[in-house]
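With one protein chain removed, the remaining protein chains of the complex are shown where they sit.
Going by the order they are written in, the chains are A and B; count residues from 1 in each one.
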Amino acid sequence: MVENGTIVSLQDISVRAGATHILRNVILNVQPGEAVGVFGANGAGKTTLLRLLATLLKPASGSGVVLGADLNNDERYEVRHRIGYIGHVPGLYPEMTLDENLSFIATAMGIDGAAVASSLAAVGLAGAADRRAEVCSHGMQRRAEFARILMAQPEFLLLDEPHSALDGSAVDLVDDLVRQTIEAGGAAVLVSHDRSRVDDLATFSVEIAGGTLS
Amino acid sequence: MTTLERNPSSVWPWIVMAVAGLVTFVAAMSVSPDAVQGQLSRIMYVHVPSAWLAYLSFGVTMFASAMYLWKRDLAWDRRAHSSAEIGVFFTGLAISLGMIWGKSTWGVWWTWDARLTLTAIMFFVYLGYLALRRTTDDLDARAKRAAVMGVLAVIQVPLVHFSVIWWQTLHQPPSIIKPEGPDMDPSMVVTLLISVLSFTVMYAAMMYKRIDLARIEDAVLIAEQTNTGPAAGEAVVAPDLSGGS
Partner (left out) sequence: MRTTFRTQAMAITKRDLMRERRSGEVLWVTLPFGAIALLLIPIAIGTDRPTLRAIGIGLFWVIVMLFGVLIAVRQAHTETQAQRDVVALAGIDPAAGYVGRALASFFLLIGFEAVLAVVTVALYDVPLDGWIWMPLVMVLVGAGLSLLGTLAASIVSTGRSASALVPLLVAPLSVPLLIGATQTFEALRLGRSSLTWTLMMTIVVLLLAIAGVLSARTLQESG
């Protein structure tokens, strides 16, 4: 499924935004079956690390491979559909209903339309499928994002503050999703500023401070 | 780090620019004025080469932009940027001189003739190109966006040129490159060629200087982005809970 069995291999990677370095000389290896906890203060570079792993940012220097695709070239376009990323801001279209939001992704990814309803039901939103995203609470939007992940069944999960805005039952759902993914030979990177909530899930943890991992 | 292999304080380009300017001036003043237009015809020896440099600059910008997209080397981006800036200057100069000439010849500052209007539009297209370059400090992102715009903008140039043939309007049609040969006085043609040549040399010297400047600007940005500076996260420290007293 993944060449060399490695999900992530970052060598001396630096990322910058304009004139400022956000990440520098980051080295990170993630193997199948691993869930990595990434901790750090506000602005430490956690979200940038996730977007880099999601192939959404190109490194300024260094080399990196995610799911066998080189981050520095067009190979990364070929693995994107295998990555499940949830950022700290929901990426739903406010004017569209939850069902329409998910159906759009399902059509684009070639997923059977029936999966939309079943994933929304799985996250407990079956009754809110026809509600526009703009009238849904932040927690509901987060759940809808997890429904999108359930639907796409990615091998590599990238979750930014996975438990934020979620109630108890939804937290269990996220934890189950992470465990199932790594048990199936995938991997996960979980970013949080709060160690206690992610430590149980993570197989190992790294601290991010000043753009550097330790 | 970018190394500066050339000496950025070299005075040679300045001397070349001065000499080229002087040659144009002497040539323009020594030729006898046009029988109909009088002294005013001397404007032509700056107006025509300025217009030529506008075309040349934007052509170079397109070529350099395309080369950047192919090679992804920031040196090409600097060439494209430098040439566009010089091009905007000479487009502005050509339009201003054309307006002065137009006011005296036709009695109006502006005529809605095709070539004039499209040259003004070209001026705005490249102003947009320069404005686009100001939207980000990320060298690679800026270079990519500008390069796409640089290639796109040049679609305008052939339209500007051919419009004069397609539209029968007030403006002088191109009078030198014609199958039956030029119908200007030979001394005026020679002077015009000298001024065009001088301006081209001047363009080369200006490019040399502007690219040096662009290289310094990039080096400053790169210096700010090297590993010695603080990373974004270091600016954030734990909140002060002592109450500030």
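We take it that contacts are C-beta pairs under 8 Å (C-beta built on N, C-alpha and C of every residue); 3 or more make two chains touch, one makes a residue touch a chain.
Please read all numbers here as calculations on a predicted model, not as lab measurements.
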Selected residue (touches chain absent from view) among A:54, A:67, A:136 or A:174: A:54
Among B:121, B:190, B:204 or B:220, residue touching the chain not depicted: B:121
Missing-partner contacts on chain A, residue numbers: 51, 54, 56, 58, 74, 77, 80-81, 83-85, 87, 89-93, 95-96, 100, 104-105, 107-111, 132, 148, 152
Residues belonging to chain B that touch the chain removed from view: 69, 118, 121-122, 124-125, 127-128, 131-132, 134-136, 138, 140-141, 144-145, 147-149, 151-153, 155-156, 159, 163, 166
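The rule is simple: only the chains that are shown with their structure count from here on.
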CA centroid of chain A to CA centroid of chain B, Å: 46
